[in-house]
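Only a single protein chain was left out; the remaining protein chains are all shown in position.
Let's look at subunit A:
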Amino acid sequence: MQKTWNNKAWFMVLPVLVLVAFSAVIPLMTVVNYSVQDTFGNNAFFWAGTDWFTDVLQSDRFWDALQRNLLFSGIILAIEIPLGILIALNMPKKGLGVPVCLVLMALPLLIPWNVVGTIWQVFGRVDIGLLGYTMAALGIQYNYVNNVFDAWVTLIVMDIWHWTSLVVLLCYAGLASIPDAYYQAAKIDGASRWAVFRYIQLPKMKRVLLIAFLLRFMDSFMIYTEPFVITGGGPGNATTFLSIDLVKTAIGQFDLGPAAALSLIYFLIILLLSWIFYTVMTNSDAQT
């Protein structure tokens, strides 16, 4: 759409600007402030320069948490994206099945995140949970509280349960936008099922898949509530992701300096990711 140049449009953006500035810029400035100062209590602050940043960047704790974050995001993306495509391809195309599928699949997306945690915490317990009990009955050693591997598996299955529907819904929306004529042409040409997928469906889903990929990456990168409820970051530190680490430092130990420095580093990573997301979105906007 051709847009007219009009700087008065700023007045319409002003309320948003004021509100978001209040809830984003001021807090962020506080964080910047803490990240370069040190305190011994009594509200007396000393200039600390970049000490906290070097501390954080040199600590194993930060790199370990970052690695765990990346590993987690990598695993869930590798499972959720193909699984989401597979389910979307097999969704009913019309009839009563469509609304039923859409509503049931969207259900996990609307459950408060700590309730998601609670559901899986209960579900996986060996004494009272269906999953844990079944595992025990089958003779499989499973305990997400003590065993690192089991804790990870529980978190990954939980995330798949929670968020695969997002990928399914986006892919489904992408598939629904393909005109019927494409399929008819493919049928006349005698295209195989794979060729239809590879040359018609996949290219049409490219855009929604990018969105799904980036959203899932960013949201899984900030995951906090679910692992906090299920494992509390344990066993040991095995599931302590960046945000859990951050909240532990900031509110648990009240180490403002390191927490603030960690926040800013974390935020810069997110900023970079958002920029990629934005570029992808606006580029594909321009194409269509």
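For this structure, a couple of remarks:
Throughout what follows, a contact is a pair of C-beta atoms (placed from the backbone, for glycine too) under 8 Å apart; a residue touches a chain by one contact, two chains touch by 3 or more; residues count from 1.
The working rule: contacts and distances are computed from a predicted model.
In the listed set "Sugar ABC transporter permease", "ABC transmembrane type-1 domain-containing protein", "Dehydrogenase" or "Ech hydrogenase subunit EchB", the entry agreeing with the UniProt name of the missing subunit chain is "Sugar ABC transporter permease". Only one of A:71, A:140, A:202 or A:222 touches the absent chain when the whole complex is considered: A:222. Against the chain not shown here, subunit A presents residues 1-10, 12-13, 15-17, 19-20, 22-24, 26-28, 30-31, 86-87, 89-94, 97-99, 101-115, 118-120, 122-123, 127-131, 133, 161, 164-166, 168-170, 172-180, 183-184, 186-187, 192-193, 196-197, 201, 207-208, 211, 215, 218, 221-222, 224-225, 229, 242-244, 246-247, 250-251, 256, 259, 263, 266-267, 270-271, 273-275, 277-278, 281, 285.
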